[in-house]
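Here the complex is missing a single protein chain, while all its other protein chains stay put.
Showing subunit A:
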Amino acid sequence: MGSTNSTLSKIPNVEELMQETGFTPAHIVRLYDRFEALDKEKTGHLRPQDFGAINRLAMNPIGDRIIGAFFSPGQETVDFHSFVRILAHFRPADKKHPKDPSMPEPVNSRTSKLKFAFQLYDQDKDGKISRAELLQVLRSMLEMQVTEEQLESIADRTIQEADLDKDDAISFEEFRKSLEKVNIDHKMSIRFLR
């Protein structure tokens, strides 16, 4: 516990971070260790190459997108706070705390998780997943033998199923609606180590 406290004191604004994300001190320390392990040059910021050093990510079809999600638009580096904030999306939802309408939406609620997933698709951040964006994702997730026209037909069908206002794009509400039956909390959470 002594080492935890000393590490905690190294991180600025750690109280606020814990409040916002809901991580316990032990989690934060763990993530900080990981952050430092990734940050080879000890600059206190992560760049895309640091993420790129994680070999296994290169073998993930959407690995690059996930890396991109860590960086806010226009920024080239990620500091520890943003790192933790993004990871906080993947905390399992707290079942105990009652819904408090006055408090801001917690980071790991269903809506926030869905928003994160939505952003992975919606690269140009216009609030809609256009056909082209969907095609891009599909292309990366399907094997190479699939031809372009097959891809396009899948994309068309998907949009048709989800698109309710017929604008040939999927808005966040339509996205959310199409995934009502899916247990997002289960699908988008990992149990963080203590």
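Note that in this section contacts are C-beta pairs under 8 Å (C-beta built on N, C-alpha and C of every residue); 3 or more make two chains touch, one makes a residue touch a chain; residues count from 1.
Everything below uses one rule, namely that contacts and distances are computed from a predicted model.
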Complex member absent from the view - protein name from UniProt, among "Adaptor related protein complex 4 subunit epsilon 1", "CTU1 protein", "Potassium channel, subfamily K, member 15" or "Sodium/hydrogen exchanger": "Sodium/hydrogen exchanger"
Residue list for subunit A contacting the dropped chain reads 31, 34, 37, 40, 47-49, 51-68, 70-71, 76, 87, 90, 117, 120, 123, 136-138, 140-150, 153-154, 156-158, 161-162, 178-179, 181-182, 187-188, 190-194
